[in-house]
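Omission of a single protein chain aside, the complex is shown with its protein chains in their original locations.
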């Protein structure tokens, strides 16, 4: 079994216009920058993107938004040091926003991956973000019913990977990546080092390969925070 | 921070009659035999036990049941090579059984740990095990509503542990252990080796210490399957 | 009247036939007991990755006797070995794989399969009830198949118009490999795909509890001696 891909370009070639795409990362950490930039190179329109944020500066997700590839964003915190790309389009009504509390976003993605169509959470009960959602009472406390989130594709970033799709993550770059691997029909991973099957201790695998469809080695990955501090612009 | 305990006896001393106790393990693998035996030594009555099985032979959970410590069992598969202790009491109406599909059992425990009071699953829809449970329809498919499971105590078995409660697991002995750590008010762990804080790579921690209340080193732990093959009897 | 006992496939042969339909690269869960035999007949040149409910992906054959590590078992509590690229995970992640539709195939045993795809394989309604992962598996895998003798030991049909035993899942089975035939379940009907050449359609129908539809040709069910 070999899920490895020769290049980021090859890995993202299958993403069509109109797709729903989960993108891993939290702020500047754990985002699959090379996969995102490959998708910008390829071009795709009218995407629904699921990410914790809305990009920062002029690279990665912010660059996708600036290139008008994204028609809807599902996220918890569309603010950053330099959120221009999103803010302008949002205030102009050119991009739709579904705002989800961060823990609910994580749990909805996990639910999508785990075959749980709906669950109840105390989060957002009694707030504007619960408007229109069913409410349930359990043991005398009120909860909001939330639905699963699934995607056509996930773009994620790991540290070690093997050809079967098993992966580990570096430090806090883990964040949403393992969850998104579970919740997409087709998960595309970039890893810093591709090792042979057996090269990752089975006890240390964080994402089992069953959740990954293609994997590409990007040996010296770019880091969004570092790029932004350098004032990088893509393309 | 030091959650370590000098002995299994000290660790389980706090478990009173009538408590709900989750016990990790699947069949003969991953069960905290020394903690269970310490609880038998101490004695406790009228316990509700949550475990995948109902014990095997004359050690561990089977011995607890044979000592009439358990009044209710929540499990998915109360059969084994030698299920006498449970079977006799069940057929005599001396022990209550709540039978739960295995994946639903795991998810209910996770939900208990994650603050999710209820969720929907396709599992058991249309079967006897869904009787009396609410049903929900999502996207044209029917699902059963299941409730979280929590416990007063969890007894679990890890491989490495540190005084903050961080843990790893050995091979498939992981099974229900990390989930039960999350879902109990007070989690008691036995580990094969207690290392200083910092002795487990933070990327390789499976159970973060926040889910563990006390931890005891049992350097050469017994293994239920091995004990049963030797015909062991406890006490 | 053909003597079915003489010509019917052995469990090994049923397992062999089921194994022919497992694609290269498939993620597969085999039910405890008879279905586990399917792994022995993996088609040359294809690689299947086996999942077991208690938290292991890509396990291999049983170790030699005396070489067992009893912390390394499958859902049937039998000792296993690991292949390169294996992974461990906890039970909630394991059933996320099942319930979340990540498995390609689950192959299970059956007491009864109904023509609408209902499966009864967990309870005879007597003694101590035990369900394990059966009810999760039938709603998880992309394809749920059954391997079974065509009839019970008493000769009663196991493929039935309607299950009389406690259900494991509703409308979940899509293909049944029996000791006499290969039958798909489509739109609430048994559709006969293959049958032992020695048996006539009428003879097969006589030991089947629901109508056997025929769409196009019925192929001969040919398996090697095993």
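In order of appearance the chains are A, B and C, and numbering begins at 1 in each one.
Keep this in mind: a contact is a pair of C-beta atoms (placed from the backbone, for glycine too) under 8 Å apart; a residue touches a chain by one contact, two chains touch by 3 or more.
All figures in this text were calculated on a predicted structure; none of them were measured in a lab.
Chemist: May I ask you to name the displayed chains that the omitted chain touches in the full complex?
Modeler: A, B
Chemist: Tell me which of A:21, A:173, A:194 or A:216 is the one touching the absent chain.
Modeler: Only one of A:21, A:173, A:194 or A:216 touches the chain omitted from view, namely A:173.
Chemist: Could you tell which one of A:4, A:48 or A:104 touches the chain left off the display?
Modeler: Candidates A:4, A:48 or A:104; residue touching the omitted chain: A:104.
Chemist: Where the complex has a chain not shown, which of A:71, A:204 or A:223 is the residue touching it?
Modeler: A:223
Chemist: With respect to the chain omitted from the figure, which of B:16, B:43, B:198 or B:231 is a touching residue?
Modeler: Candidates B:16, B:43, B:198 or B:231; residue touching the omitted chain: B:198.
Chemist: Spell out, residue by residue, where the missing chain touches subunit A.
Modeler: So the residues of subunit A touching the unseen chain are 26-30, 52, 76-80, 83, 86-87, 90-91, 97, 99-107, 109-110, 121-129, 169-179, 206, 223-226.
Chemist: For subunit B, which residues touch the unseen chain?
Modeler: 1, 110, 112-116, 162-164, 166, 182, 196-198, 202-203, 205, 208-211
What we mean here is this: only the chains that are shown with their structure count from here on.
Chemist: If you average the CA atoms of subunit A and of subunit B, how many Å lie between those two points?
Modeler: The answer is 34 Å.
Chemist: Need the CA-centroid distance for the pair subunit A / subunit C, whole Å please.
Modeler: Comparing mean C-alpha positions, subunit C is 36 Å from subunit A.
Chemist: Two or more other chains touching the same residue: where does that happen in subunit B?
Modeler: In subunit B, residues 107, 121-122, 169-171, 174 touch at least two other chains, as defined above.
Chemist: Give the residues of subunit C that touch two or more other chains, as numbers and ranges in rising order.
Modeler: If we look for residues of subunit C contacting two or more partner chains, we find 56, 88-89, 92, 95, 98-99, 139-140.
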